[in-house]
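Take a look at the structure set out below.
For this depiction, one protein chain was excluded, whereas all remaining protein chains were kept in their positions.
The block that comes next holds chain A.
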């Protein structure tokens, strides 16, 4: 924790020094204080709430669909070898594609509204959710399955009482990873063409040559990404206290 603080102080200090001593032209890299001021400007902007809600909307829809679809397919492919085999080519392909390269395609097909953003989040997250839950199902202790059977548990009871609880830790790890990926996906797809959202603030600031505001948007996105990931990590830990 101390070391982590130290590294942050060091980075911000270097940044401030580069502004004070003009290592980099402040037109291209304004100092931390100016950026902080611009950040305050963004947050207090009357339009900010609507930008935030647009990004949040894209984030939650994309992530929600990934969790739902990816989680379900993951459970199915972990349990049934046939489903796994059927999905494998798609999963492998989706896992290898650089998702950001799909943005122009998505813009071309679906315009610059909310839909292509949701789709990009979905494309970057669904495989992670799928692979994690499938690994969770595969890791279910066969001894526990046998134990449940010996108590006369039905297939449905076994799934609810043994399989799903064993998948939870894997699922939560997938969710934590996806939260970060989803923030990046939302921001990137907004940069490539949008009418609203945090990424839109950034791209508008850039075209207006308002560098402080642009960096402030970057900082804002980073802070949001970190905060959401921390939240997911806390949830992850809370849901498996029995492991300690």
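Annotations for the structure displayed:
Just so it is clear, a residue touches a chain if its C-beta (ideal position, glycine included) is under 8 Å from a C-beta of that chain, and two chains touch if they have at least 3 such contacts; residues count from 1.
The definition used in the following text is that contacts and distances are computed from a predicted model.
When the unshown chain is looked up in UniProt, the name that turns up among "Cytochrome-c peroxidase", "ABC transporter ATP-binding protein", "Cysteine desulfurase" or "FAD-dependent oxidoreductase" is "ABC transporter ATP-binding protein". Within the set A:108, A:147 or A:208, the residue that contacts the chain not displayed is A:147.
Interface residues of chain A with the unshown chain, by the touch rule above, are 143-144, 146-154, 157, 161-162, 165-166, 168, 240-244.
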